[in-house]
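The other protein chains are all here in position, but one chain of the complex has been omitted.
== chain A ==
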Amino acid sequence: MSAPITHLLDGETVTAVAGEVWSALVGEEEYLLPGFGPVGPAVAGPSSWVTVTGPWNGVVVLTCEQSGTADLTRSVLQMRADEEPTEEDVDDVLRELANILGGNVKSLLPGPSTLGLPETGTPPVRADDEDTCRVSASWRGHDLAITIQGASEAPATTTEVNK
């Protein structure tokens, strides 16, 4: 069993990764204002996540305050300010952001690992413990959180992908 995530990653690194993802996908002039680490406050809102399976097993979860999801979707899809994204648009955008965040987090972890396919809904996280790294951030006044949390065993994914 690998070391807990707090021994493998720090909040500053996760914030830096998230900042790069934001400027590339959400917009060059879009900035995430960092919050607290290594375990920031939880954020209530829609979540998307990917599982990581390898020496370290767990999930990388993106949670966005409900008020921010439409704005985020419009930015990623470069929609007009008066366009209302569909639920499918919002889900797709949240999934892809989690996928890229997860891929980048995975590349910072030891050993070969496999990334699951991104999902949305209620994330498989439990109470915070030593195997939890959460950074909170704010984008355009909307609260966001990226939670990286270990699983006691290899996490189940709805679609298992073998590398």
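The working rule: a residue touches a chain if its C-beta (ideal position, glycine included) is under 8 Å from a C-beta of that chain, and two chains touch if they have at least 3 such contacts; residues count from 1.
Basically, contacts and distances are computed from a predicted model.
Hidden from the displayed complex is a chain whose UniProt protein name, among "Two-component system, chemotaxis family, response regulator CheY", "MxaL protein", "GDSL-like Lipase/Acylhydrolase family protein" or "ABC transporter ATP-binding protein", is "Two-component system, chemotaxis family, response regulator CheY". For the chain left out of this panel, the touching residue among A:47, A:99, A:120 or A:136 is A:99. Considering the full assembly, A:76 is the residue among A:9, A:43, A:59 or A:76 that touches the omitted chain. Residues 20-21, 23-25, 76-78, 89, 92-93, 95-96, 99-100, 102-104, 106-107, 112, 115, 117-118, 159, 161-163 are the ones on chain A that touch the missing chain.
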